[in-house]
Structures are given as C-alpha cells and as structure tokens.
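All protein chains but one are shown at their positions in the complex.
Think of it as A, B, C, D and E in the order they're written, each chain with its own count starting at 1.
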Amino acid sequence: MKVKEIYNFLNELSPFELQEKWDNSGLLVGNLEDELKEVYISLDLDVEVLENAQPNSLIITHHPLIFSPLRRINYDSYATKLLRELIKKDIALISMHTNFDKTHLNKYVAQTILGLDIEDSDEYITYANVNKNFDLFQKEIEKKLNLKQSKAVKCDETVKRVALVTGAGMSMINEINADCFLTGDIKYHDAMEASLRKISLIDIGHYESEHHFSPLILGLCEKYLKKNELKAIITASKNPFMFH
Amino acid sequence: MKVKEIYNFLNELSPFELQEKWDNSGLLVGNLEDELKEVYISLDLDVEVLENAQPNSLIITHHPLIFSPLRRINYDSYATKLLRELIKKDIALISMHTNFDKTHLNKYVAQTILGLDIEDSDEYITYANVNKNFDLFQKEIEKKLNLKQSKAVKCDETVKRVALVTGAGMSMINEINADCFLTGDIKYHDAMEASLRKISLIDIGHYESEHHFSPLILGLCEKYLKKNELKAIITASKNPFMFH
Amino acid sequence: MKVKEIYNFLNELSPFELQEKWDNSGLLVGNLEDELKEVYISLDLDVEVLENAQPNSLIITHHPLIFSPLRRINYDSYATKLLRELIKKDIALISMHTNFDKTHLNKYVAQTILGLDIEDSDEYITYANVNKNFDLFQKEIEKKLNLKQSKAVKCDETVKRVALVTGAGMSMINEINADCFLTGDIKYHDAMEASLRKISLIDIGHYESEHHFSPLILGLCEKYLKKNELKAIITASKNPFMFH
Amino acid sequence: MKVKEIYNFLNELSPFELQEKWDNSGLLVGNLEDELKEVYISLDLDVEVLENAQPNSLIITHHPLIFSPLRRINYDSYATKLLRELIKKDIALISMHTNFDKTHLNKYVAQTILGLDIEDSDEYITYANVNKNFDLFQKEIEKKLNLKQSKAVKCDETVKRVALVTGAGMSMINEINADCFLTGDIKYHDAMEASLRKISLIDIGHYESEHHFSPLILGLCEKYLKKNELKAIITASKNPFMFH
Amino acid sequence: MKVKEIYNFLNELSPFELQEKWDNSGLLVGNLEDELKEVYISLDLDVEVLENAQPNSLIITHHPLIFSPLRRINYDSYATKLLRELIKKDIALISMHTNFDKTHLNKYVAQTILGLDIEDSDEYITYANVNKNFDLFQKEIEKKLNLKQSKAVKCDETVKRVALVTGAGMSMINEINADCFLTGDIKYHDAMEASLRKISLIDIGHYESEHHFSPLILGLCEKYLKKNELKAIITASKNPFMFH
Partner (left out) sequence: MKVKEIYNFLNELSPFELQEKWDNSGLLVGNLEDELKEVYISLDLDVEVLENAQPNSLIITHHPLIFSPLRRINYDSYATKLLRELIKKDIALISMHTNFDKTHLNKYVAQTILGLDIEDSDEYITYANVNKNFDLFQKEIEKKLNLKQSKAVKCDETVKRVALVTGAGMSMINEINADCFLTGDIKYHDAMEASLRKISLIDIGHYESEHHFSPLILGLCEKYLKKNELKAIITASKNPFMFH
C-alpha cells in the first residue's frame, strides 16, 4: 500500500485544508509514492516510538513534528533529532492536527471520555450543561482523565455550563461563553485573566486530554486498513512530565 | 511627594530603558505630577489589592497591567476592569518588569531564596553549579519555594549545572547551557523539546518564583521612602490557582 | 434601560460593521450591561460636555475618543484626560463614525442643511448639480453653514457639478468626479493638487459641516427613547477655533 | 555649468542625507550631467512657474514634486502633469525639504521674519520667550506673515513660551514644550487635542510661513552662482487659496 | 481616435484586471483623452523603436516599461531614459503583459509557432503530448523559434509530455506536471533543481519565445483599427544579446 492511499483516506475523514494557517498538518516526512508495511499511531513522536517502529512504515501523529520551518538540520532539537531517525528508517509521517481537532477530537473527548452531554459547539470549543458542585465536578474530571495533579481556578461553588478545548486552549478565552473552562497548559497570567472574568478553570493537561487521539484514529482507520491487509498499531508517546 | 520623584528613584535603581521592546514597564496609569500618600508593592494587581489600597496612592507591580494596547475600555477583561478601579481611586501604577528581571530579580531568587552559588549569568539566565541527586535537589527547590505541586522532566539522576529564569522562561531553551533548567509555566511541548535535548526541567511556578518581587523592592526602596516620610506596604496579590 | 438596548437600536439604525478598518466606532467606554439614566449627544467630547453630563449616563458622539490604542493612561492627552472623567462618572461612550457617515450624515448635510438636489452618491461622496456662479454659490454655502471664514480654490467662474464630503475628505480627491468639491480641513498641498486638476474647492469646516450630527441623531432616536422613558439631550462640544 | 556642480554646492549647504526617511529631497528630475542656463527658485512648482522658466534650466523648490512613487504617468495629477512640462522643456528639479528645514528654514522664519529671540531649538522646533498678551501677539504674527485670515486656539490670555514649526507641524504636538505653538495647516482634531493639553495655537499658514524659502535660498546661493556667471531668479509659485 | 477607445478595445480582448498583483499592465504613459495618429506594436521599447515612431502615437508593448515605481527621473535607467522620449514625442504606452499571457500568448506560441497539439492548460502553462526523441524534439524547437544557441537539461532520451511557458517561467517549476519543460531565461540553480526532479528543460529564449506578441496583437487589432481608419505597424524591438 502506498502512502498516498492512506493519505487520501485520512483527507476524506478530516480534510487537511481545514487546518489553521499557522498549522502544518499533512505529509511532513516521506513521499506519497512510498510503500508502507506498517502503520503506527501516536499523539507525538519520541525516541521510544521511533525505536519501536519498523522501517518502511508510516506514523500518524496529532502534533506536527515541524512547526518552525528548518534552515539547518543539526540534530540538536526535537524536530531535527527525530527527523534524522525518520529518514534513516524510511518512515513517513502524517500529522492530523487542527483539522482533526475540528472534525473529531474535541467532541470525542467531551462525549466519550468525559461523558458530557454536548449542548453545542463551534470549531474548537465544545459546550455542555453540567450543574454540579465545583469540587465534585473537578474530582470527576480528574478521575476520567487520570490526572496525577490538580490545578484549578474556582470562581463559584457550582459549575453550570462548561466549555472544553483539548490541548492548550487558553488563547480562546475571549470567545468562551461559559462559567467554567476545561483545557490544558494553563499559565499563570491566563489564570489571572480568567479569575477577573469570573470564569473557573480546570487544567485537564495537554497530554492527558489529547492522548485519546490514538484510540480514536485507530477506530476510524481499522476497517479501511484491514481491507488493505494492514494493521494499525498504537505506540503511544510518553508524557515527558513526572508528577509527585 | 510626587509620582515623578519615586519614578526617578526607581529609574536609577533599574533603568526602564533596559526593558524589552514587547514589554510595557513604566508609569502605566497616573500622571507624573500626581501627589501620592501611600506606596504599595505587589507582584500583580488583583481585586483585593485594589480594595485594600488607599486613594491617591501608588502601586508598584512586577507585571504590567496593560500589554495589548487598549482600543475599548469595557470592564470585561483583566486590564480594563482593574484600570477602572485605579482611575476611580486616583491610584497610580508603575510596573518594573523586564528591566528589573535583568538588574535584580533573577539573581535575588537564585541566591537569596534558593541559596544557589551563582557561577555566571547573562541578561535573564542565572547559572549555578549544583552536583546533587536530582530527586533531592527537586525536593529542596520545592521546599524553598513552598511549591504545592511538583512537575519535572528528569533526564539524569544527577544535576550538575543548573540554569534559572524566574517567571515563564521556556522561550529561552535555545540559549540554555546547563543540564537542568528551573523556570515556571512549563508547557507540554516545552517538556518534549527539553526531554529530547536531555535538559532536565523543574517547574518552579510563575507566581511562586516571582512573588519575591515584593520584599525585594521593599528592601530597595525603604530607606529612600522613609527619608521622604513615606512607608511602602506589601499588599500581595494572590495566586489564582488552587492545587490539591 | 441598559447600554446594550440602545447599542442594539443604533446598530440597526447604522450597522457598526460598516465602519472602515482604521475606524473605532462602537461602545468605546462602559459595559453593555450598565444601566443608564440619561443620553447625551455631541459631535465630540470636551471638558464642558463631561462637566454637564450626569453620572450613569451615556454619551453618543460622532468621532471616536480613542484612535491610537492606549498603552499608558497618563491624563496628558485628549483621549486619556477625558477617559478618566468618563470612568469617574460612570459614563458610557458610543461613537458612530464612518458607519454613520455612510448611512446618514453626508446625505443629510447635502440635502437638509445645504439644500442641494442629490443626483447620486457613493459610500462617502454625495453629488449634486448646481450650475451657479462660483462666488454666489460660495456665499450661499457660507451662510447655510454659518462659516466665519472663507477659504477656497476657484478654478472656474461657474460651478456645475458639486461633490460633498463632510469632515475632512481630501484623501478622496482621486475619486471625485465633479468640478467643485466641498469638504473641511483642506491643507495647502491638497489645494495645490486640486488646482492642477482643475477641481475647485470650498472649505466647509470640519466642525461646521459635522456638528449637524447632534440634531440628526436626536431626531432618529427620540421616539425610541421616549418609548423607553428616556430623553436625549444635545450638549454640543464647542469649536476649538477662534476666527477673526 | 552642470547640474552636479550646483547639486554639490547645495549638498554642502544643507546635506541631503539629513532628510527624513519618508521625504524625497534631492535631484528629482534631470541628470547630474545636464548643462543649465538659468536657475529658478520657488516654494513649489505650479503651471505659471513652469511657463515662465526657460528650457535647459534648473528649478530649486522646497517641496518635492514626487512623494508617492509613480507607476503610471497619465498627466492627470499634480506630479505627473508638471513632470511632463519639466521633461518637455529639459528643466531639472532639485528639492530641498526636510534637510533644509533642519539646517535653515525654521530658524530663519523665527528670527528674520517673525523677529523672535530664539531661546533654543531641536531639529524642527524653534523656541522663543514671548511674554505678551495673546491677542496682541496674534495680531503681530498676522502682520509679519501677511495672513489674510486668523485662526487660533486660545488657552490663556498670555503667551509665555512659543514653539514654531513652519509648514504643517501638528504631528509634533507630543514634543512641544511651550504654552503656544505656531504652525500651519491646523486641522480640527489637532485643535481639540491642543485645547485639552492647554497649548494655544496660532495657524501661521503653510504657504505664508514657508514661501520665505525663496529669498532665503537666493541669498545663500547668489555669490556662488555669480562666480559661475549664473543668476538665480525667484519665480514664486502662488498660494492656491483665495480668502475673503 | 482617442487612446481610451483602443484601450477599451484591448480591455475587452484581454481584460487588464486579469493581471498579476506585481504586474503593471495598462496605460502606463499618456492620457486616455489623447488623440492618436499611429499605432505601433513591439515586444518591448528600445531606442530604435522610439526613434522610428511618429509623435502623437500609441505604442503597445508586452512588457511594462515601469515595474519599480519611480521616485526620481534621472534618465540613467532603462525606464527613465525611455520615459523621457515618450513624453517628448507625446507617445502613449499601453502594456499587455500577464493578462495577455493568460488569454492569448502562451497558447498561440504552443499551437501556431511550435505546432504542438495542446492537451490542456492552466493560467500560464500549456501542456502537449509529444512522444519524441529528445534530441530530435530539441532540434525541431530550435528551428521553429530560430534559436541561435541551444541550452538544455536532458533527463531522458524521450520527451513524453511537454509544458510550455513563454518568457521566463522557471518560478513555476513546482506546478509543472510534465517530463519536459520549455521556457526561457533558465538559470543555473533552476537547472540543478529540474535535473534532480527528472524534468528535462529546453531554453526557448525570453525574446525568441515572446516576440511573436507583435504579429499576434496585429492580427487581433487589424480589423478594428481599419474600421477606425488607423493602421498598426510592427516596429520590433531588437534582441539585446549577440550569440556566436
């Protein structure tokens, strides 16, 4: 099977042209005509993912390996170190980032992982009615996402309407129309801003809220790959953080 | 005493022209000719800080209230809500941000708060030799900064040379010349990047690493203010995050 | 009555989204949820307008108070001085500038104030056939606008077709399709340019051609405000120029 | 005599490299190797100036003919109409604008035309102590500049320290350190701004304050040209405005 | 006949609004109201073309005389030297560049000059099936275009599908979907790029592939001009290169 066949399948599933201007989703490494023997799925690349992958395979990730275009390849940064390994093992890389956030990931995490009743949603933000005690709701979220640490801004004892953006969504604070916002990678100034606006926050972790990408993609591709006598394998990248 | 007198004193202590281009340190609210009756010091503004401050006073903060220039003042954001309170109470605001990072804050936290032996330093980064077990060093740091949570990327069992940037310093990763980097607001992709580069990280908190601004400024101004029959009062802004 | 109710009424009358990119029409100071007790109308803000306005009121002006976004509020400029007074008295400010020029003001001045027969018009320019002696036409215009001084560029003894832009319209000279152009704030180089192009000019004053904004808005809002038991009051800003 | 000889003389008198970035002073039309038979001096070009000039001559103006670079030469604008005449008559054009403002014009008008005692000056602004009644001072200025009309903003009965910028100088309002500012082409919003800042204004006319360029240049070049057996002739452009 | 009449005719033939943003097609010199006595056609302007043209005429060229907007007209560059001659002789200039490439020129050269069977084409690129020996095809092309020199990159012995862009088309290499590309002004790095991509190149000359503009335009205008009692004359500019 050629890379272009699965590229086309993925493009129908979640069109790459839906990606944001600053994004770099698509076939980042490898050629559309390459033959592939295995398909791996992971939130991100890391050293272990690449060590475990067979040569002449394809890896599908959520986050693009390359954001800032490369003028020098010196093997001293995340992108250039892993690029070398991909090339050496003839592994192709397709990333499905903001196009997939819009078409699948955000709603999947809200509904299937967090069990929220989706009320409405725009491109990146999913809304649900909750009407629960804040502390209980926070505990519930932590449990469902298996969060090792708890970080929150609590503006009220009750959560009425919740907004969800997986990954790092605080740049969307101006559009949030809810009293509680769930997202990851919340910084101190974001918390100050939300606190003044009386919007509660629960930090759901960037990794913890998005590693569900892998089983979701697996489910969506499985049948198609099987027909083509291929198997997708989840080789999950690890959370780089230790907590205690 | 007029605002301009203390403005000039602060400008000699840590010249405002040292600030970065994107920064907005200086007299942000109020007029140089205003008479002031009290001086308050805080890492940031929040509602409580303003409630506790007397009219016709001056507040000195680390972080500028206004970053994005204001085209509309609708009292629905952090900057415009607090701007209204400042104006209503005739309170002036001076912020000492990147100029003060360069001249005082970073070295003070390294030496006085963390007890590190400073080896060398550039504008924002302070370096120290450590040569300790990573876990022990991490515990030590947590204790000294009173961190409620611990988040780290551990690339080696030993910490040899440590780099410190208070606040949120991960954009400086390319310049770090150490095997362990202490800074706050570390995001997931920052951790992936550092992990591949074999640079360990300990998240020291944005608030936790910078609220030492207040006693530091107090010490530097006390004598001068006393001579002018004024007293500086620390009215610390609160960390918006709850942890458990 | 809340600010947002009258904001919505004005937005239907003359949609704010019609404004130019460089303009800043809309709710510039105050919050949509503020309760208002009085409504004032003025071409611009000045110190007297603000002294005469009651607290908890709304002022509607033609020109936006804020053009250049504000990074510092030091009470030493037109915008920051008056912003302080607005905030201190809890007065909201809505400006209706280029959107209102397009939908109402220009045609109103041409027809109702100057008594011209409008022939056609594009967004900002209103055209009328005149066919009069230049000197007589100039005198007529001066009388109708109550101009204290007369400044003109005369390229022909007769005015055939006239173009009108209230305020300062000389940047539109390339689009003028007439032998005489009426606008305000005409500068020396504008006059040189028009003179070479054989387009006569009559300076109709920026203030003198636009202070008709107030009675026009008053007429358009009166019925609506009455229904809501409010009265709009014209508290006209003054022309800062003295002539003799 | 070649154009380059007089170009070099003027460049020593008032170096062209002193001009502002947005300016276009220098040899705008013609070639440095052209032979010239006559030298004309004028504030600006207009149709009469060009009709009266001999072929194979040079015109020295204050204002550059070309500001916006030309992509099309259609003889329908000030610059392209007059460019055609210059080329047809083999007339070269040198403009001495912001370089000459800085080195000569501003101080000359202050001292020689207005009879002010210059106290100090920066690049464009000349300051003088006045200490006179505003109305008397205004009358004096009008007489010395032969102003046909009087337009002013009066913030105080007395003028203490005056600032002068010939031409159109209102964009420098932030730098003015005086209680009265003399400049030309004052627009309505400029007057509102100055009025709030308590800076009085007297509009000295763009043409009226700068046509002194011609005798000033004449005096500076006369001796040099005579030595080269050339005579400079003032063929003054006319003020396009009529006043009554 | 006025310039605007033939301008309108040409605009219907090949709308000027189809030109690229960076292009400058249209009436570059002269006024729409000018009367014209002769019409000349040439790929470009040069000294001889202008010497041979009658005053009060119009020249139609393919390439615009002015690309970089002019701030100074010093008769020391191609554009300013020839601009002077145009103005002195009252000759108007219309250029039909990228609009005409799109509507006519490229397809005309492919079909009528080179005798290719056009298979399909996008805006600038014309495709044809060839299936010939490379060396024979190259000889054929040289003969039909009367090329004095032969420069090529040969990646295969056979040419299957050919792409053609007249003038200098190498910036379109990313869009070429053929095994052989015919265009002019091929630079060394272009050749390296094509060679690695296995796309053969034959340099067809910028002048040699585009001077067919003149007879093509002549044919398209002849009837219309005749009706208006005008005759178009080809006064071809010369190829500046000598080859041996």
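Keep this in mind: a residue touches a chain if its C-beta (ideal position, glycine included) is under 8 Å from a C-beta of that chain, and two chains touch if they have at least 3 such contacts.
Remember, predicted model here, so these are calculated numbers, not experimental data.
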Among the displayed chains, the hidden one touches A, E
Touch with the missing chain holds, among E:L28, E:M96, E:V109 or E:V153, for E:V153
The one residue from E:E38, E:E119, E:E140 or E:D185 touching the chain left out of view is E:D185
By the document's definition of touch, the residue of E:F100, E:F137 or E:Y207 touching the omitted chain is E:Y207
The one residue from E:A168, E:L218 or E:I234 touching the chain left out of view is E:A168
Residues on chain E facing the left-out chain by the touch rule are 44, 46-47, 63, 76-78, 81-82, 149-154, 168, 184-185, 187-189, 191-197, 205-207, 239-244
Listed in rising order, the chain A residues that touch the chain left out are 24, 26-32, 66, 68-76, 83-84, 87-88
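The rule we apply is simple: only the chains that are shown with their structure count from here on.
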Sorted by label, the chains bordering both chain A and chain C are B
Cα rotation angle, chain A onto chain D, in degrees to the nearest 5, is 180
In whole angstrom, the CA-centroid distance of chain A from chain E equals 51
Contact graph of the chains (line, ring, star, complete, other): line
Checked against the stated definition, the touching pairs are A-B, B-C, C-D, D-E
